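Note that this complex is displayed minus one protein chain, with the remaining chains in position.
So, subunit A:
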Amino acid sequence: MAKYKGINQLSGLDRVVVGLMVVVPTLLVVWLVWAPAIGSVLLSFTNWDGVGPISDAKFIGIQNYRDVVSIYPPFWPAVQHNLIWLAVMFLVATPFGMFLAVLLDRELRGTRVYQTAIYLPVVLSLALVGFIWQLIYSRDQGLINQVTGSTIDWYGDPRYNLWAALVASSWRHVGYVMLLYLAGLKGVDPSLREAAKVDGANERTTFFKVVFPVMAPINIIVLVITVIESLRAFDLAWVINKGRNGLELLGTLVTSNVVGEASRIGFGSAIATIMLVLSSFFVALYIRYIMREQQ
């Protein structure tokens, strides 16, 4: 019989199980996430048109990237719109969602009803959200123009349609953040609030000095979700006008180049790679923060 090596010793079967638990998910991740991602990066250096074997594709170096940034007019507006999207989600929608969560946490009467009402849009797909708001924004039959008598073309006019889309998107995002944050607030130890109260702190101070710091893990999750959702924003703009005419986003540019009849796979992959790099920047910030927390 083997010598007892302490409570941490693993039996042979344990080792196999642990091994499988590591290897199988790793293979899945490599196969389903890394391989397509790296494939996409590689394709971005070719001129593949999606027809015929991939071996026909010609390696053309960084020409796709040069073209994207220099002669493709929708690119820079798309970057700008993505950043505006991020800023609005981060500065308006997310704080507002948090605010609603704090309000609802105070056991108002009918809090369940409010929760459901605010959370409802999250259940709807963004495509459906786009359609619902179409009824409100439509130039000739929409609610806003019927009530105010204006003739603004909310979805068609490039001066307004980004903001109109942001309102629709925020409507959904607020509910999402509210739910996440509410769940976090419920988990805060009540004795902390009581202690703060005993020390004579008012509501405001209690929230910002005690509750908010305790909620750090949730804050990070909310932050990451906000960033990721903003950068990959796509569905809503696609439903409204295929991401053209004032609603260009990186996600819609990738789709219109790769998926449609155009099949500029190499070119679209280059935009996708730029999007990947941009997202990685934020993800790297997040990971760095997590690492620092752990030390």
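Everything below uses one rule, namely that contacts are C-beta pairs under 8 Å (C-beta built on N, C-alpha and C of every residue); 3 or more make two chains touch, one makes a residue touch a chain; residues count from 1.
The definition used in the following text is that contacts and distances are computed from a predicted model.
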Chain not present in the shown complex, as UniProt names it (candidates "Ni,Fe-hydrogenase III large subunit", "FtsX-like permease family protein", "Cytochrome c" or "Carbohydrate ABC transporter substrate-binding protein, CUT1 family"): "Carbohydrate ABC transporter substrate-binding protein, CUT1 family"
Among A:Val51, A:Val147, A:Val198 or A:Met291, the residue in touch with the chain that has been omitted: A:Val51
Touching the absent chain in the whole complex: find that residue among A:Asp157, A:Asp189 or A:Glu293. A:Asp157
Positions on subunit A contacted by the hidden chain, ascending: 47, 49-54, 58, 60, 63, 67, 70-74, 139-140, 153, 155-158, 161, 241-242, 244-245, 256-257, 259-264, 266-267
